[in-house]
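Only one protein chain is missing from this complex, and each of the others stays in its spot.
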Amino acid sequence: MADPYRARAPFAPWDRRTLPGLFDVEDTARRVGNYKWAEMKLFEALGGWVATVPELDVKMRLGTHCYKHAWHAELWHKRLPELREMNPDRLAVPANDAMVRFVEALTEPEAPDQTIEKLTGVYRVFIPRFIAAYTYHLNGTSEITDAPTIRSLKLILPDEFDDWRDGEMMLQSLIETPEEAARASAHQLRLESIMIEAGGIAGPGTLGSQ
Amino acid sequence: MPITVSPETYTYVSFDAEVIRRIADDLVRALGMQDRTITIDVDETTPLVRTRLTIDGDAIHINADSGAFEDTRLPRQQSEAATATALGRVLLRASDRLTGGFGEAPADDQLTLAQVAAWETYCIGRLERLGIAVNRQRWLYNFRNRHGFTDGGDTAFDQLWTNGGLTWGELCAISDRALALKAAH
Partner (left out) sequence: MRKFLPADQLARDERFNTITMQDRFNDPRSALGTGDAATTTAGARQKFRLTPERRDASDGARGLMHGIMVGEIQALEGAGRTCWDFDTAGVAKTSSTGAHSAGAAQNPSGDMDVPFALKLDMARQCWDEARHVEISIKLSDWMGTEIGQFAENTVLFAAACSSDPVLRLAGVNCALEGLAIDVFTTMKEFGDLAGDPFLEFCEDWMLADEVTHVKMGSDWLRKVTENDPERRKKALDFQAVVDKLFSYGGTRSDSDESPIGLARRFRALAGFTDDEVEAINDVSVQALEERRARGAAARASADPASATST
């Protein structure tokens, strides 16, 4: 066995993590607060819709996904005090007014014949925006100083991908006519327009500045 | 022979005596029992699903609780499928008793639970072949509850379900073999 007292490099040759990151503590806390707010709004909407969709398979999926996004919100809630925000509720806010309007438009469909609109909003607009924001954060943050956020992002992102795939497959199985495809597109267009105004779930700069 | 259904009109449930008569008539013709006198008394005061059979010479008397003919989706409404299944089961049991091979079968209230399940399976399998819609899995579950959840038990179920000319002795032998396998399991 090698001599345990021999000096070794603190970073093994295969550990290529670096210090620089795009976000300081304050930026990170703000983004995490926006994430928490958005995940909360998503799980609340999914929970509310369960009773309004007649399709049994969709009903069960929404119930399952509801918990996943609640858990994401909880992870962000717990991260905030570690980012010097001792009152996690203070930063659990929408990035801007457009995000509020986005959630209002997202949660507008209620009727039992609007499952396509409900799923389109979540799985073709909102969740892709989560995936984008989280991926940008994961790729841009300091690999050493912000390791706890990276761990949360790496736990959350697979859920987002899984749910996006579930939702997209449900949509593809529900959309049977060009008219239904048009309904999905129209709703997506409406929501995307508001989301563009919001600049993403963490506001302008969600994906950095081009 | 005409089939008598009573009562003719119903207070507690929305049943139609004429529908019961028509379904019974179709079954009686399919089973070749036209020479029997058949009376059907419906007890509309109970939602239970029991049917009771009395044979007196050539006369067959059926007592049915209203639940036996009821649509489980729509309480107090009649279901033609449930009526056909309930009447078919009891008429086939009557037919078995009257046409030979089942002489030594105990009275209905003396049958063991396993014998009831085996005979039900034998009846429902024949009803399915008469074109009456039945849920095979329901009856398989019923049989398994009495004869065990074993491959041997399922084989016994298939023998009873697909057979058309068993005697009481043969039916009991199939049931007993499944019970022996259950005990050994």
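The letters A and B name the chains in turn, as written, and every chain counts its residues from 1.
Following the convention adopted for this analysis, contacts are C-beta pairs under 8 Å (C-beta built on N, C-alpha and C of every residue); 3 or more make two chains touch, one makes a residue touch a chain.
Since this is a predicted model, take the numbers as computed values, not measurements.
Within the whole complex, the absent chain has one touching residue among A:Pro4, A:Pro54 or A:Pro158, and that is A:Pro54. Residue A:Lys41 is the one among A:Lys41, A:Arg79 or A:His187 that touches the chain not shown.
Of the candidate positions A:Leu62, A:Leu119, A:Ile175 or A:Ala202, contact with the unshown chain belongs to A:Leu62. Looking at chain A, the residues touching the absent chain are 37, 40-41, 43-56, 59-64, 66-71, 73-74, 77, 89-90, 92-97, 99-101, 103-104, 107-110, 112. In the full complex, chain B touches the omitted chain through residues 12-13, 44-49, 65-67, 72-76, 113, 116, 135-142, 144-145, 148-149, 182, 185.
What we mean here is this: only the chains that are shown with their structure count from here on.
Taking each chain's centre as the average of its CA atoms, chain A and chain B sit 58 Å apart.
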